[in-house]
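Take this structure first; my questions come after.
Rather than the whole complex, this shows some of its chains in their spots.
Chains here go by letter, A, B and C, matching the order in which they are written, and residues are numbered from 1 within each.
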């Protein structure tokens, strides 16, 4: 399947509020968790039945509803009613291949983003679409599967003294987006480290393996670029739109996000430039080594050519070749050959051809 | 004929409201169909005579008039009167090579776009110019020939419960444009899939066929870019112009279109970058293989050069060459030759030339 | 003389209202023609004497004054008075190398543009600077020489029923600029057609002639770009400036111009990209063919090298070479040589070197 853009013929032309799952199913079960907190208390509940999901908004509290797994269409069709959001939003959530974007709806703010996970030492990037719906006192997050990068926030929430406990849903959304962007930075720094290591390797020996790695990194950077750049645009618009769902006080944090994602994109572009430099160095090294070999071999051949020619002359069967009958004919020829060979070597050395 | 820009000398300087067909005739008959619907009822009629085409607007209904085939000038000249639109719009419709654009006229909104059809497995893109004229309660669409990508909408219209039945002409226009853009995405994902497959093929063997495919894809992407990019601009202006013919409520859907077409253009650019990477890899592979062959052959020749030279020396006809008379002269020479050959092989191996 | 920018030392530092001709003289005589029309009547007069040129504006009529040839300084110095325009405008008209631009003066609107003529089948582009001065009820056009692309408009003017007869000077200016831009499109489509033809030619044989054509087209596109791009900027500013000399009703037509010139510039850029692709294909083809030749020749040489070496060995004059005395020595050597040759051929074939 195409990695950079995905499209399924059967979903072309469906209604924008049609509740149909358009991604790949990445989990078997749906996990719904409601975290509700204010300065004084914090409760975490797993919601078993969709019917239990009522009165999401509770005055004086911030309610965070996290839904992992989007394949249960019965549940999804029920959500607009229970969560008091437009069906078009759920429909959008189900299109996990959508481009990151921000849209302000009548009673909420929709933010879509790509979450990247980095697995193990090799380059294994897992992409997951994540949607934030910010309402008055409520944050709803939709994930394609269980497992995310939000554990540090969950830790902070447990500490009643933390600022996050006093601030609202928009601040919670910020902290989660912040982590996602910090993960971009981390991912790029990991790959960047490997790219910078190539510099020294290149100077030592430019082999196929390095070339292969350069091409691999290049293609990974294009993929990262594709995942991150629309996020930069999204945050730019998010700040500019001055949404009623983002507090004036939180805006300074969102501006911080902008700086961070700009930093990530800058670095991506820098590494692209560096890779392209490295590719150049690789080709220069390879061709320079080939040139050395070919020059050596050619010079080697050229030195034997006149010698073989001389031997050829004295190998002719002319009846009258006086030199053949000289007593010292043979050793003189050998010495002459040696002189010619040495002369040519000296000449080539001087010309810096060898 | 030029594929990227088409111009016919005979149409230069005609009046902007001149009713003359400036495209290629792609159908023989004209098919006019009127679909009229509201929440309660839906009627579909084929209009046989232009005279039947009166009172397009019917209060409480949305009327969609679709015209396939633009070559009948008698009909076209009649349309401005019957449809209550300016002749300049019909003139524009007849210029099927025009660039996608949006223009707000006094009593309607003009939207031009390119519809792409993908036929079969090979890369066969068919382009068709399509025009939307949005009026109060009325949508008129002009197509170059019968056959389009709108069937899913026609299906949805038949279902009285669907939202589309309650919403107006601007929403209908949105759904049709949405399908066109989803087809862009689908087309790109199809080509993109083929492009990504080239990666593995390249690693296995870089042959002429792959080169040919890369160049083919490259030229297709340029063509797609040319067809899609002005559409991106058009939608950007459509949203910015805040037309009276687009409802405030529909605007959120049009913004969705923008995100989708941006996604398509992003991916196009990504695939361009990937193709250019692949072209690089191809050239590196081809030249690396050539280098290997030439190096092998050169080393092979070089090994025989001193051996042949030695044979040449003992082939000279000097009377006094003592070695020739030694009993073991011949075998000693052969052994010496073997030693030289092996020595050179070892040397070249150590230098990593073979 | 430089083709892309022209400058004459003697005109540096002259006053912006200095009436001096700064182009190349392209005609010997000056031709002044006044066309005056409204819905009811049309008159065309050639103005012989500058004194006859009074009362250009006639209420209820649109007056189009066209001046071909700019070298008569006596006339030019008289024009500001007779035409009621500022001397600075005439000075600007006389600078035929100026960049296309639009300036709003106190009592008129100045529009400068490049008119391109395409002559014959070869690539022969003739550039001519043309200036439009739009006043209340009056259009003045300045051309470097007689002959233009405006005949279709002159035809339309003769027809009293045409819309152009009812509309004013700004609409007349639009129709003329429209033709100029349609000629850009036509020119690009002509060259584009030739460029697209190269694709097939390239696949058949990549010879010097094709390379020469690619370079020729490339340089023509740069020249076209230089002539057309400032026109795109000019029209953008013309629309944005909301001049009082352009009617609200005419603006929609000027926006059409923008779409058309954007289309032309897009296509220019596309063809640049295609040419650069073709150049790549050319180089790949040439080097691939060279590689094939060199590989064949090298393999051919390499096969003979061991054979010649064997012959060399049996050409040595050692007294004791047993093989030489065997009855079948010679044919055995020949057969051995054949086996070696065939073996190498098979090996190279398997390695796909030949």
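Throughout what follows, contacts are C-beta pairs under 8 Å (C-beta built on N, C-alpha and C of every residue); 3 or more make two chains touch, one makes a residue touch a chain.
Just so it is clear, the model here is predicted, and its values are computed rather than measured.
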Total identical subunits in the assembly as filed, 3 in place: 5
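Note that in this section only the chains that are shown with their structure count from here on.
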Groups of chains joined by contact, in the absence of chain B: A | C
Chain nearest the global centroid, as defined over all protein CA atoms shown: B
Interface composition of copies chain A and chain B: same or different, split at half: different
Centre-of-Cα separation between chain C and chain A, whole angstrom: 41
Centroid spacing, where centroids are CA-atom means, of chain A and chain B in whole angstrom: 25
Numbers and ranges of chain A residues touching at least 2 other chains: 315
In the complex with chain A, residue positions of chain B that touch it: 149-153, 156, 162-164, 175, 178-179, 182-183, 185-186, 188-190, 192-193, 196, 199, 252-253, 255-256, 259-260, 262-264, 266-267, 270-271, 273-274, 277, 280-281, 284, 288, 291, 294-295, 298-299, 301-302, 305-306, 308-309, 312-313, 315-321, 351, 353
Footprint of chain C on chain B - complex, ascending: 1-7, 9, 11-17, 88, 92, 98-99, 101, 103, 105, 208, 211, 215, 218-219, 222, 225-226, 229-230, 279, 283, 286, 290, 293-294, 297-298, 300-301, 304, 307-308, 311-312, 314-317, 321, 323-330, 333-334
